[in-house]
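One structure follows; several queries about it will come next.
On to chain A.
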Amino acid sequence: MNSAIPFSAQLINLFAAVILLLAFAMLAQRRVLALINLFALQGLTLCLATLVAAVTTGQSHLYYSAGLTLTLKVLVLPWILHRLVRKLNVKGEVEALINIPTTMLAGIVLVMIAFNVALPISELSHTITRGTLGIALAVVMLAFLMMITRQKAITQVVGFLSMENGLFLAATSATYGMPMVVELGIALDVLVGVIILGVFFFQIRDQFDSLDIHHMERLKDN
Partner candidate 1 sequence: MDFFVLMLAIPLVSGALLTVVGERAWAPNLNIIASLGTFLAAVGLTVEIVANGPRFAFGEQFFIDSLNVFFVALTAFVGLTTSIFSGPYMKNEAEHGRLTMPRLRLYKSMYQLFMFTMLAALTTNNLGILWVAMEAATLTTVLLVSLYRTPASLEAAWKYFILCGVGIAQALFGTILLYFAAERVLGESGNALLWTHLIDVKGQLEPNIMALSFIFLLVGYGTKVGLAPLHNWLPDAHAEGPTPVSAVLSGLLLNVALYAILRCKVLADGAIPGAFAGKLMMGFGLFTLLVAAFFLSRQKDVKRMFAYSSIEHMGLITFAFGMGGPVANFAGLLHMTMHSLTKSAIFFAVGHATQKTGTQLMENIRGLIRINPLIGWGLMLGTLAILGMPPFGVFASEFMILTHAMKHYPWATPVLLLGLGVAFAAIFGKVQPMVFGETEAKRLPHAPAITPVFLHLGIVLMLGLYIPPYLTRWFHEAARMLG
Partner candidate 2 sequence: MISISGLLGQAFAILLALVLAPLLSGWVGQCRAWFQSRTAPPLLLPYYMLQKLFRKDVVLAHGASSLFRVAPFVIFGCMVLACAIIPSLSTDLPLAPAADALALVGVFGLARVFISLAAMDVGTSFGSLGGRREMLIGFLAEPALLMVIFTLAMTAQSTSVATIVETLAHRELVIYPSLAFAGIAFTFVSFAENARVPVDNPATHLELTMIHEAMILEYSGRHLALIEWAASLKLYAYSCLGLALFFPWGIAPGDNFLALVAAIPLLLLKLAIGGFLLAGIETVNAKMRIFRAPEFLGTAFMLAVLGLLVRLLLESKV
């Protein structure tokens, strides 16, 4: 079986594995700037994977998709985030709610769950990249976990964007990308979202003097 997998597929699987690895790295990373860099790296890997898929299948919209990923996830968003971090003067250390080893353990469990959930679906896929669906799901879940465990607003945003990476990976790997109009729309949403978030960070810092989210625990019922 293994020999039957074409080289391109092996390449995509490799990239997918790298993305997963980066997701774990982000989970473990304590410093904000490094986290953003890891995110950019993840975007780059995603872009490469899309490119490989585009070359293999020759579908033109995958090229656009790869380009979109490159501009947005690798260049624009990290740049915006970097600027925000500098402007808002976010201190380096990121406080996690749960300590890192525990988080990692939970992450491994999540990966197992994700693989198991995706298994029956992957078997149905006729694309060359079907195995990556499980990885994509795992990336989404790890990003979710990161959002849960992190204390700073900005790391939550990074987690959110990382989740988008996972979704794009899923789109690419399972279906060779969504229709172009949808992808454009999604990209626009993400961009606008991050800009709004940027505006938000300033407002939050003005109000709370910090981007720590445990200042924002006042609205509650108990």
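In this text, a contact is a pair of C-beta atoms (placed from the backbone, for glycine too) under 8 Å apart; a residue touches a chain by one contact, two chains touch by 3 or more; residues count from 1.
Keep in mind how these were chosen: all candidates are chains of the complex that A comes from, given by their letters.
Note that the structure is predicted; figures quoted are calculated from it, not measured.
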- Task: Name the candidate, out of 1 or 2, that touches chain A somewhere in the complex.
- Result: 1
- Message: For a test of understanding, state which residues of chain A touch candidate 1 in their complex under the given definition.
- Response: 59, 117, 120-121, 124-126, 133, 137, 140, 144, 147, 153, 156, 160, 163-164, 167, 170-171, 174-176, 178-179, 181-182, 185-186, 188-189, 192-193, 196-197, 199-200, 203-204, 207-208, 213, 215-219, 221-222
